[in-house]
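Written out below as structure tokens is the structure these notes cover.
Complex shown without one protein chain; remaining protein chains in place.
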Amino acid sequence: MTVSETRHRELGLTDAEFERIVTLLGRAPNDVELAMFSLLWSEHCAYKHSRKLLRRLPTEGARVLLGPGENAGAVSIGDGWAVAFKVESHNHPSAVEPFQGAATGVGGILRDVFALGARPIAVLDSLRFGELESERSRYLFDRVVAGIGHYGNSIGVPTVGGEVYFEAPYEHNCLVNAMCVGLARAEATIRSAAAGPGNAIVLMGASTGRDGIGGASVLASAELEHGEEKRPSVQIGDPFEEAKLLECCLELLDRGLLVALQDLGAAGLTSSAGEMASKGGVGIDIDVERVPLREADMEPFEVMVSESQERMLAVVEPQRLDEVIALCERWETGAAVIGEVTGSGDFRVLRDGEVIGEMPVGALVDGCPLYDLAPAEPESWIYGNREPEPTTDPGGAGSGAEEAGATLLALLASPSIASKRWAFEQYDSVVLSHTVRRPEAVDAAVLHLHEADATIAVAIDGNGRRVACEPYAGTIEAVLECAQNLACSGAEPLGLTNCLNFGNPEKPHVAWQLDRSTQGLADACAALGVPVVGGNVSLYNETEEGPIYPTPVVGMVGELPDPTRAGGLAAGDGDAIAVCGPFSPSLAGSELAKIRGELGPGLPSLPIAALSAAIALVRDAVRSGLTTAAHDVSDGGLACALAEMAIAGEIGLEVDLDPLVELRGCSGETCLFGEGAGGFVLAGSRASLEALADAGIDLVLVGAAGGDRIVISAAEAEIAVALADAARAWRSLGERLEAVPVP
Amino acid sequence: MKARVLIRPKEGILDPQGKAVERALPALGFDGVSHVRVGRLVELEAEDGADLEALCEKLLANPLIEDYEILSTGSESG
Partner (left out) sequence: MIGVLQFPGSCDERDAVLACERVDEARLVWHREAELGDLAAVVIPGGFSYGDYLRAGAIARFAPAMEAVREFAAAGRPVLGICNGFQVLCEAGLLPGALLPNAGLRFVCRQVEVEVERTDTAATAACQRGDRLSIPVKHLSGRWFAPPQALAELEESGRIVFRYAAGENPNGSVADVAGMANERGNVVGLMPHPEHAVDPLTGSADGLKLFESLVRSAAPAAV
């Protein structure tokens, strides 16, 4: 083959895929067409390795207004109001340029939500980096947090929650997943299907530059080849531009001036226009000469695939055009008619009226072959283990009072468990006047939507390490943890969004992780009755060092009836303390196993039905005001959950876990630090907690809050540490980050 | 030596600051001004032999998105 004949390979298309394109077109594609096909047939746009798996997910529910396939999913919260939400990854751009990568990740997910006509009201983030000891990980964490804050703060959407884990397999492949929640009138949500031949295609917002052209740049003509400089692949976010675009789009929709609206994300105009045409069953003409450019000498394919940020594509009836343009001018946002809807069923690219590309929309958008995976369970643990440090190995030497106390302090200070105040204080969490529970006030963020007189809770969760141990059970745990977090606030789940971050699916062990994980997600959602309303898949997250931990990230939105009874995390002086739920602690996959270098495959299986009943019990208890505090048991086990509740309440506690040790037949140490789904720690009056114990769910009163020490005994193991020391350990993340200057 | 390092957005990279300034100008009566780009200026004193190029590459500028230019200003105060 000649160079030009193998160019499709450089663009990421297989020979078979290229041949299929030739068959679909009845001829070889030209450069513009090849660029467009290569992007729309990429994993990112076509989901070619995951689409078949995703069909397993339950997507129906009485409250679902928009399911997967639209820009974001939406559920009803009553009285004609809808909440739209979606999580999306921006992993690779964040690894290349963390500040801009994270910022544009936020910008992109906001556009997905306001493309529906929903006003973005909250952002949550799920982040993964290498261990904090790594200079690069500290740098990435620092800049990603700054980038998220820069975009969200500047545009006036609160960042209300999130999670951060530090694990070695993310060292060379950080994860930045952002979730946005929006609020809309249900009847005003707009779809993205183009309709009405003769209607105008209007490109709004920023001008188009060479941002994010990346892979397709191999198509650049020889005269441009000299300058790598000429094709920056980094997208720069401009939250000010997006703020204007957001207000403008919402006002356009409010006035009923648009037929359809779609954001421009990956693959830019090609993807947006193609998807709008595909959904509407129409054709579309785009004239690249009419696209406002930031640089004069851009080639047509560059215009078609540019990923310049802060742009939206609208379909407008001709008689409404003047009004639309006038409103865009008022908001000082760009607007240009760049083409029209046609009845042809073809996507045509024109340059000053001359056709330079012509493809059936169906071939371009839906023609990509979908692949089956070839999963195979790996024979052994494919990830590394930490070298235990003999001198500081917490708890390694024994499990007497001092050792267990030291283990607790080490776990509280572990970056994945420690307070993330350093990060979330860099985010505006209160703008828009909805925030009833700010970060770390309870396990989920609680927002009272005064416009709708409704209250929702939102959370985002996922523990890649545990999914690595056992993809099926680990993913179920992620869903359960999210539901448990909502329950602690008093909320019942309405819908779920997810982002599946995995390695190369063409490798059998990654395929196995993806297959088992997706099944776990499907089964957990079905068992809890929570529909999946949207999501995103990010594959090929791996380097020569191997794949990332398989990381399904789950975002959930729930509702609660009374914002004044939203749950809290802070135990009160004199409160009784109970452990509740079918929680069976195990050190498998735990933070302690990680610290000790004892990770390996396998997690205990989960009794989902019993877990589901416990979640309902806690939710109802919080709603009825029977608890002063509720907290789910997760990273670092019961001891960490109890300590976090004490720290939040600024009050010590004294707890005896012997009844639980007996009930579960585990060791004291496992009871203290073992992990697993289905556990809650509750605080409240003794009478209230005792009343809950009659519900038929495991509920053991274990002690009371008071004093200034955290004292927890479990069989042979005993913890006795000063509350102040525990708080210092838990709040040590910021110090450690600021102590080492970021390069 | 004393030096100034001029850092500005790479050509072709979106410069939100420059754009916002440029858009605000006509309203203030400054017509005919275009191509506004906002960068920053770093002044420093370096011992002879200090590797300013590396300093710029590693810290002062982000070579992915910014160009820099090192201007020696001799030993006079600048």
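We call the chains A and B, going by the order they appear; numbering starts again at 1 in every chain.
The rule we apply is simple: a contact is a pair of C-beta atoms (placed from the backbone, for glycine too) under 8 Å apart; a residue touches a chain by one contact, two chains touch by 3 or more.
This structure is a prediction, so every number in the text was calculated from the model and none was measured.
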item: Shown chains touched by the chain that is not drawn here; value: A, B
item: Hidden partner chain, touching residue among A:Trp81, A:Tyr139, A:Phe240 or A:Tyr371; value: A:Phe240
item: Residue in contact with the excluded chain [from A:Arg56, A:His92, A:Arg290 or A:Arg438]; value: A:Arg438
item: Residue in contact with the excluded chain [from A:Thr189, A:Gln262, A:Ser278 or A:Ser429]; value: A:Ser429
item: Contact residue for the chain not shown (choose from A:Pro93, A:Gly149, A:Gly280 or A:Pro582); value: A:Gly149
item: Residues belonging to subunit A that touch the chain removed from view; value: 146, 149-150, 153-156, 238-241, 243-244, 331-332, 424-436, 438, 448, 450, 563-564
item: Residues of subunit B in contact with the chain not shown; value: 16-17, 20-21, 24, 27-28, 38
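Heads up, the rule we're going with is that only the chains that are shown with their structure count from here on.
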item: Inter-centroid spacing, subunit B versus subunit A (mean Cα positions, whole Å); value: 36
item: Interface residues, subunit A side, partner subunit B - complex; value: 96-97, 100, 206, 209-211, 229-232, 234-238, 240-241, 294-295, 308-309, 332, 743
item: Residue numbers on subunit B that touch subunit A, as the complex places them; value: 9-16, 19-20, 23, 58-59, 62, 64-65
